[in-house]
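Have a look at the structure below, then the notes.
For this view, one protein chain was removed and the others were kept in their places.
Let's look at chain A:
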Amino acid sequence: MNWQIIDQSLPIFAKAFQLTCWLSLVGIIGSIIVGIISSLIQYFKVPILSQIFTAYVELARNTPLLIQLFFLYYAFPVLGLKMSAETCGIIGLIFLGGAYMAEGFTGGFNGVNTSQINSGKALGMNDLQLAHYVVFPQGFALSMPALAANIIFLIKETSIFSVIAIPELTNTALDLIGMYYRSNEYLFVLVVAYAIIMIPVILILSYLEKRVRYGSFGN
């Protein structure tokens, strides 16, 4: 292990680190939004839209992100839609993540007691009000474990962006190894960089999970 090599590579890794964080953040927020919309539409069985979103969830969850990215990056330009690698990456991540989030939220929403729904209905609430005040807050708390697992999953999935040459952490490490043949050093930095992202995320998520479950809920 040569520390000098590591030291020299740090500025490049710092850039890649930022990019990984940024892509993850946008991907996660986008996935949560898509997931919430999709699961609410499925929960309230909105005609036509709910079938479309069910098909979307199945398609996105049952195909690998790698293939989705190839499609966006190599096949779409043939069809006349050319996007930057970053845009493809984010769209791909949201496409995949949205479906996973949707499944997680659907599980949570379905876990809300029917008697709670009836209680809201008996107070004259319409579907939108039920969603806003009853189903969503309680279902969200119930889907917290799934949400946390999906967030961690999506951060790790950004490593696949390396195949469409987005200079995030994995891509950068592989590039450097290809150029200088110092796999030990660069892989070490890569692992440490992911750990720096993941450890705080995991700590925050498990704290939130506890708070949501025992803070405002439970018996």
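Quick note on the criterion: contacts are C-beta pairs under 8 Å (C-beta built on N, C-alpha and C of every residue); 3 or more make two chains touch, one makes a residue touch a chain; residues count from 1.
Quick note on the criterion: contacts and distances are computed from a predicted model.
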Problem set entry | Missing subunit (named according to UniProt) among the choices "Hydrogenase assembly protein HupF", "NADH-quinone oxidoreductase subunit J", "Amino acid ABC transporter ATP-binding component" or "Multicomponent Na+:H+ antiporter subunit G" | "Amino acid ABC transporter ATP-binding component"
Problem set entry | Contact residue for the chain not shown (choose from A:Asn118, A:Asn184 or A:Ser206) | A:Asn118
For this session: Quick one: say which of A:Thr20, A:Gln68, A:Thr106 or A:Gln138 touches the chain that got left out.
Result: A:Gln138
For this session: Would you write out the residues of chain A that touch the absent chain, in ascending order?
Result: 113, 115-116, 118-126, 129, 133-134, 137-138, 141, 216-219
